[in-house]
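Mind having a look at this structure? Questions to follow.
A protein chain is absent from this complex, but the other protein chains hold their places.
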Amino acid sequence: MKSNSFAMGDTGIQRKLGTICIFGTGDFGRSLGLRLLQAGYGVVFGSRNPKDSSLLPKGTQVLSHAEAAQTSQVIFVAVHRENYDFLGQMAEGLAGKVLVDVSNNLKRNQYPESNAEYLSTLVPAASVVKAFNTVSAWALQSGGLDANRQVFVCGDQCEAKQMVVDIAHSLGLTALDKGSLRAAGEIEDYPLLLFPLWRLPMAIATGLTAAFFVYVLIQDVVYNAVVNGKDNSFRIMISLANKVFPTVSLIMLALCYLPGVIAAFLQLYNGTKYRRFPDWLDRWMLCRKQLGLVALALAFLHVLYTLLIPIRYYVRLRLNDWTISQVKQNKTETLDTTMAWRTDSYYSIGVLGFAFFVLLGITSLPSVSNAMNWREFRFVQSKLGHLTLLLCTAHTFLFGWDKFLRPYKWYIPPGYMLSLILPCIVLVLKLVLITPCVDRTVTRIRQGWERKPAGRVGVNGTTSSQPLML
Amino acid sequence: MKSNSFAMGDTGIQRKLGTICIFGTGDFGRSLGLRLLQAGYGVVFGSRNPKDSSLLPKGTQVLSHAEAAQTSQVIFVAVHRENYDFLGQMAEGLAGKVLVDVSNNLKRNQYPESNAEYLSTLVPAASVVKAFNTVSAWALQSGGLDANRQVFVCGDQCEAKQMVVDIAHSLGLTALDKGSLRAAGEIEDYPLLLFPLWRLPMAIATGLTAAFFVYVLIQDVVYNAVVNGKDNSFRIMISLANKVFPTVSLIMLALCYLPGVIAAFLQLYNGTKYRRFPDWLDRWMLCRKQLGLVALALAFLHVLYTLLIPIRYYVRLRLNDWTISQVKQNKTETLDTTMAWRTDSYYSIGVLGFAFFVLLGITSLPSVSNAMNWREFRFVQSKLGHLTLLLCTAHTFLFGWDKFLRPYKWYIPPGYMLSLILPCIVLVLKLVLITPCVDRTVTRIRQGWERKPAGRVGVNGTTSSQPLML
Partner (left out) sequence: MKSNSFAMGDTGIQRKLGTICIFGTGDFGRSLGLRLLQAGYGVVFGSRNPKDSSLLPKGTQVLSHAEAAQTSQVIFVAVHRENYDFLGQMAEGLAGKVLVDVSNNLKRNQYPESNAEYLSTLVPAASVVKAFNTVSAWALQSGGLDANRQVFVCGDQCEAKQMVVDIAHSLGLTALDKGSLRAAGEIEDYPLLLFPLWRLPMAIATGLTAAFFVYVLIQDVVYNAVVNGKDNSFRIMISLANKVFPTVSLIMLALCYLPGVIAAFLQLYNGTKYRRFPDWLDRWMLCRKQLGLVALALAFLHVLYTLLIPIRYYVRLRLNDWTISQVKQNKTETLDTTMAWRTDSYYSIGVLGFAFFVLLGITSLPSVSNAMNWREFRFVQSKLGHLTLLLCTAHTFLFGWDKFLRPYKWYIPPGYMLSLILPCIVLVLKLVLITPCVDRTVTRIRQGWERKPAGRVGVNGTTSSQPLML
């Protein structure tokens, strides 16, 4: 379907679909005009200097704003908000028109109200529709990448919105109705975002990775250089990476489930769900999905690095040395069944944990999670999630086995032992929460029961002593 | 965009968007009221006891039902269906209002008609819209997880629906129009489902896994303990798992394609497509996708377990022993080219089979399969699907090689040989179906041709001797 949309200009069929007016002859206005022209619309530009039309696409007209407005029912306002004043002055001529606000701001919350709402107050007799601001001029022309095909539309008049949606469809774009003009602020902020929910998880992952890298570097490379006088710095590339990644991954998986149990205990303590969580907890809970996905990425790296072990030069050499030394000493190692059970269990539980982890990742894909109802989603993310955490924690414990109580090099414990602290806390707290009596109380609280009703609860955190859970 | 929706309460901008009335002061009513208040709406509760408003959010009003109804065009009915009677009694006061039915039932098909349709017969002069029942009270307040952001909306009046959609958007939810009020029953059943299509496949997978586990346990561990008096029970964790998973995976992949060929042969036998399939075949065909995905998960485990082999303690020990014994006997093994061809082919075909299997899994993601047309989907799921089955079957045959005719331990064949039966049946039947003459007949039948037209075909399975294919 895509190729078709863009091949439209090649067919030679140029159907006239009515005329559309564009205020503003900047880059976006020109690109939009060209695209409309190719889709078969007539295009009239409104400009302060109708004489200067040097850059405009051939086949379009340029008139003064007032003249241009009379040619079309739909007017795209492709000028900056700072220059909206002239629209207020010609408000009469715009009465009954559909004004499409395509503007963007340079930063979030730049103005008290959205550009489209501001436009609506300037020209109250027109139907203002916010749309097309998420599409770049470059995308309108090249249509190359996928992300730009979605047009968010909002507005208070249904017919006006429908006209804009039809135009978007004509240009090969998908339109998504976001409701009334009040949504304009959100739509205007949208193109300015750069993974806002991923920042905290990425910062945590980067910080932890750096910290643990230094930690294991000291334990492995520096210790060896200082104590044994040997250089095994080559271990940085795989051995150390394969210590740091699983450590950070397990901690981040625990961080993903910790806010949930903290929230439950807070509700138990408060005896009500009608009290707002602290801000830090709210923010934390909002990025749980991202925390989990970063942890999954690190676990994926851990799996690859682990599976690479036997083809490493260093490992082959050591195994070879071991065999040769056994031949020379003329001894054969006998199978230690405990060792066989332990190592195989360790690997097997790790594989199962990783498989459940991947399943969690797949269910967090938007199209998969949208196909689930609330009950199913809770089942997967809560039940399977904690099972995954349990398996990964058990995997790490089996890895450590009896090394927990042995003396540590330089008295600092290995990184994986530190990584077990948070998961154990989460699992113990969760265990408390699922004991029948506690579980019953939490369920009642979440169904609206309160230990001691505290009068009407305030909606506004500043005026009420008990801020609400948002 | 999400963070934005939930940060709305923090901006301090509390715009009045008109008043909305909520009947019922239970948990859902209160949560909804709070959320509406935060989004900038005025909220009026209708209650039987307007005096008792202890738990209601500050800033809301509580009136009698009749008084509350007069304050708003849109009324959320947040009471149980059992208590709808009072709505019928005040039907006049509700004429022209938009009644939003948010109710859920405790089990499916509890009542002959849906709650919303029942409400519509009680208050015929109101516009009933079914919505918000898939959103939990907890989700309305915390907004944490993704699954709850989708609101299904249905109703017979377009404008009424639009108002409800706009409210959903204001609360940061996505609305999905499901058509007229007749869809209400389906929407009411939705939150009660827990992976209905996954139950049969999961039951089959669990049953087969358990059965084959016991089977290989007897063959490997029990046999060894009884006959050789050795304990190799540690093999359970990886070696046995890696025998059970691929076996069950291959059987389930065959089960995924078997109903399709059975259906084709049934149509050939009946000489028409206008005859209903037996119920068991219908149910089977509906869960083919789930069968395939469970098989893929097991194949994924098989791959991980296989790649782990060389880092296992037991394997390293045995390889070491082998080398040492060769040194001692002073002999070197020469390369057996047939063996090299066979093992490499076995691995290589397995890798290709797994890669196609993953491709099938990716194309079954909702967003990917929605982007394909019917022809493309058939190509992937049918052509590539049978190719995958062929490759995985060939992989298993190459694994067995010349062991098929050797004597078995205790006269029971290894599990993987049993797993080959179903795939071979499917492949042979498919081979018959794609021979030109059979293929032509099946195609004609599917285009509507009948071997012996049998008069008008009945729509109702009970009154007609020839039940229809549904």
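Every chain is named by a letter (A and B) in the order it is written, and numbering of its residues begins at 1.
Quick note on the criterion: a residue touches a chain if its C-beta (ideal position, glycine included) is under 8 Å from a C-beta of that chain, and two chains touch if they have at least 3 such contacts.
Predicted model, so just to flag it, every value in this text is computed and none were measured.
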item: Sole residue of A:M237, A:I412 or A:L431 that reaches the chain not shown, by the stated touch rule; value: A:M237
item: Identified contact with the non-displayed chain, of B:L365, B:L387, B:M417 or B:V432; value: B:L365
item: Contacting the left-out chain in the complete assembly, out of A:L317, A:I412 or A:L431; value: A:L317
item: Touch residues of chain B, complete complex, unshown partner; value: 112, 158, 177-180, 182-183, 186, 189-190, 193, 196-197, 273-274, 282, 285-286, 288-289, 303, 306-307, 309-310, 319, 322-323, 326-327, 332-333, 335, 337, 339-341, 343-345, 347-348, 351-352, 354-355, 358-359, 364-379, 381, 446-448, 450, 453, 455-460, 464, 468-470
item: Where the missing chain touches chain A, by residue; value: 1-6, 9-10, 15, 17, 26-27, 30-31, 34, 37-38, 40, 53-59, 134-139, 141-148, 150, 162, 165-166, 168-170, 190-195, 231, 233-235, 237-238, 241, 297, 300-301, 304-305, 307-308, 310-314, 316-317, 320-321, 323-324, 327, 365-368, 370
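Keep this in mind: only the chains that are shown with their structure count from here on.
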item: Rounded Å distance, chain A centre to chain B centre (Cα mean); value: 24
